[in-house]
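The next block holds one structure in the form of structure tokens; read it before the comments.
For this depiction, one protein chain was excluded, whereas all remaining protein chains were kept in their positions.
Chain IDs A and B follow the sequence of writing; residue 1 opens each chain.
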Amino acid sequence: MGKLFAVLVALITLVSTGIFVARIWWPPPDISTLGIGIDRQLTETMVAAGVLFVAAQLTLAVFAWRYGGRSAAHPIRVFPGGAAPMVGFAVVLVGLEIAVLTLIGTRVWSRIFLTPPAPNALAIDVQAEQFAYCFRYPGPDGKLGAVHPELMDEGSGNFFGLDPANDTAARDDIISATLEVPVGRPILLTLHAKDVGHSFYVPDLRLQQDFVPGLTIPLHFTATRATKREIVCTQLCGLGHYNMRAYLEVLPPDRFAQWLKEQSPE
Amino acid sequence: MSDTAPPPVVRRHALQGRVRPPHPAAPPGFLRRHVFSLDHKVIGRQYLDLALVAVLTGMVLSWLMRFHLAYPEAALPGLGALAPNRAPNGVMTPELYLSLMTMHGTIMVFFVLTTAPFAGFGNFVLPLQVGAEDMAFPRFNMMSFWVTLAAFLVLVAAFFVPEGPPLSGWTAYAPLSAIGKDAGPGQGLGQTLWVCSIALFCVAQLLGSLNFIATTLDCRTRGMSLMRLPQSTWAWFITSVIALIAFSVLLPACILLLLDRVAGTSFFVPGGLVVSDRLQPHTGGSPLLWQHLFWFFGHPEVYIAILPGFGIVSHILPAFARKPLLGPRVVIGCMVAIGFLSYTVWGHHMFLSGMNPVSATLFSVPTLIITIPATIVTLLWIGTLYGSRLRLTTAALFCLGFVSVFVTGGMSGFFLAQPSIDTYLHGTYFVVGHFHFVMGVAAMFGIFAGVYFWFPKMYGRMLDERLGKLHFVLTLVGVYCIFMPMHYLGLAGNVRRYSAFTDDYMKGSLPLHRFITIAALFTGAVQLVFLANLIRSRLRGAKAPDNPWEATTLEWATSSPPPADNFGGHPPVVARGPNEYGVPGPTGDFVMQAAPELGEV
Partner (left out) sequence: MRIRSLQFPLLASALVVVGGVALTGASRPAPAAGSVSGTVTFTGTPPKMRPIDMAKEPACAKEHATPIMVENVVTGPGNAVENVVVYVSAGGAAGAAATTPVRYDQKGCQYLPHVAVMQAGQPLTIYNDDPISHNIHPMPKANPEWNKSQPTGSPPIRTAYAKPEFIPVKCNIHPWMHGYFAVLPTSHSALTGNDGKFELTGLAPGKYTITAWHEKFGTQSQEVTVTGTKAATADFVFKALPY
């Protein structure tokens, strides 16, 4: 039984690790300027955790193989040095690894969430609702209209609750169900939710952030490649959660400018 | 490892000085003896039976979910008749999927992973291990079980209300959980029942954990110093302290949520929300407040589920390795450290929640540090195996399996503890794989180890070891086939809590989802072997001797099953620690805790 356990654990360990190493399932290609830091952090953690994982499982397997079912004829032996080497190993090695990963990881995290966006960033207003995203760009006046929840009316297409009758800034707001951004330009999203908690997740951008009702949360990124990707919700928001998505379309700057022009009313 | 210190002064059982015996030896009547019993052994078994019902329910729910994920448009025979509104023609609607998911999570976390390893085994074994006649407060103990049962029934009642159970997940994030039926089917009465159930559960666990703490501190028999307590008792004791604080935070959180739902308060709901085209009447609340309160409970809850497993493995492994646990005091120290740290890490569930991003880096550090005591304990278990004469009983195998799956789950935790990586992996199947390994499978393996170990003491009959080993091998392979691929899915960006994968980039994951589903159905079916073993052995198993495993602790110093007052009126006197394996003793290579000093033999 000990040998069977050992073989099973060794097999499970090697197959599992092999699939990771072969990268059969792996993050999609990165299309942002900040993703590279996350990818590097992921790979480093993968190597560190992978080595510990294989070492621990194989040691367990070897011990089960070797000591399983031993008769009373064998003398009992204490692990050399007792508990002290275990404590030392865990504190020093794991501690060191934690320190290194925290140092590097904090820099990656800071670049995404603690650094203000570039001053020339294109501001886009994002509203999440059950179960869609709405994106809003300021029109030619460069200003966004104010949001009035009591005026929200999906049937009329007034997703943001704008008041064009009284609020002239709202009249030329461009509203889109697709997030259109120019390639290479910093983008600043302001996230707010209409009803419940949602989330903005684009695996290709390595970017994720919750929408919290009552809060407006800034999020910035720069896309590096013209492409079309999916934005999905990762925060359980109700029955249509599985269907809550939008597309991110990264356009060359000239095509983006053209799109913006086409959308402007009159 | 003989303990040469003089036996310390130990306070007497709180009830021993009273005129009334704590337990009439044989309480009159069937109901008083087997149903409304004050006996901790009966209550412990009741908890375990409840957990068995709950785990089977939760498992069937997961089957339904897995089937739907793999074959989203296929009809499940019979489901259409069970839920005509929510599964027309047997095809599951998204709301039914989310309801099943919510109920699966809630039932498993609360009514299985808390009820079985902590309340169940703790109740049955802890008083025996400390040499007490019963819990410190037997009536509170009985009340704790019946309130837990009531909580379970209230939760299950949600299946039978018109719109069905809630769909907001076991974390019940506000405002989805707070604004009532506008938020979706099941968010009306179903969600209210959920909140009431969890509040009741908190009350039960508060009573239970107080009882455990009092019993451990005050009801120890003569000679049972704290350092002579078995590792398992230490684990239940530490877990009780964690539970006492955790559930006393969740209880008011649930009350506030209930008030938001039924009394028009706005603790968790801000103003200006439009749900289902209706402007909600709330104003001024904070959804993040619920998340903080919930995770202040929720993360320690992970340790409430897993620490008893630590204790069970640390207790069982030496008994089958036939040698002392390596670093027994270090294990206790690590469990205390984990208990303490568990209160400093809740924010790692909220890296991307919109709280201040600086705090994410702060919460990340203790989360990573907690891996140090966890690593130490794991190494000590593996080190205990070194140079042993490992008896590979089913209980021992489940301990080995526990170590293996705990290592696996711990490794993925390493990724999620780092905010920068969590930015990518949060909300994906990576997280699902992670917590199922650590909290689900590891804790379940701890429960299985406990069942195979203590069943003879509970029922006076042995479980079938051949069926047990078959159960272990198939389950070990099965759980790896279910939960390992979830890490791959998460790595590829596959989002969790989706009832169907219609998106372009997630469609590619369907074959792997089908593999997981088949593995889940298989592993579930394997549990029938366990169930059959339980039933068969309870009725016709071989008679169990008092100490079938040649273990040292006090529960093996009495008959199987023990008499109503545990030690037949002769409380044991403890002379040494629980770790006397691999030493020449009067009956073999071990010395029992209650055995008199060798000089006196």
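Criterion: contacts are C-beta pairs under 8 Å (C-beta built on N, C-alpha and C of every residue); 3 or more make two chains touch, one makes a residue touch a chain.
Small disclaimer: the values here were computed from a predicted structure and weren't measured.
Touch, as defined at the top, links the missing chain to these shown chains in the whole complex: A, B. The chain not shown here is touched by just one of A:16, A:45, A:102 or A:130, and that residue is A:130. In the complete assembly, the contact with the undisplayed chain comes from B:95, out of B:39, B:95 or B:133. The chain omitted from view is touched by exactly one of A:51, A:118, A:177 or A:257, namely A:177. Contact residues of chain A toward the unshown chain are 129-133, 153-157, 159, 163-165, 174-178, 180, 238-240, 243, 245-247, 259, 262-263, 265. Although one chain is not displayed, chain B still touches it through residues 73, 85-86, 88-89, 91-95, 163, 181, 184-185, 276-278, 500, 502.
Everything below uses one rule, namely that only the chains that are shown with their structure count from here on.
Chain geometry summary: the mean Cα position of chain A and that of chain B are 30 Å apart. Of all the residues in chain B, the ones that touch chain A in their complex are 93-95, 98, 167-169, 173, 175-176, 179, 183-185, 187, 269-277, 279, 285-288, 321-323, 326-327, 330, 352-354, 357-358, 360-361, 364-365, 368-369, 371-373, 375-376, 378-380, 382-392, 397, 400-401, 403-404, 407-408, 411-412, 414-415, 418-421, 423-424, 426-428, 469, 473, 476-477, 480, 484, 487-489, 491-493, 495-506, 512, 582, 589. Chain A meets chain B in the complex at residues 1-2, 4-5, 8-9, 12, 16, 19-20, 24-28, 37-38, 41-42, 45-46, 48-50, 52-53, 56-57, 59-60, 63-64, 67-72, 74-79, 82-83, 86-87, 89-91, 94-95, 98, 101-102, 105-106, 108-110, 112-114, 129-130, 149-150, 152-154, 161, 194-197, 199, 201, 203, 206-215, 217, 229-230, 232-243, 245.
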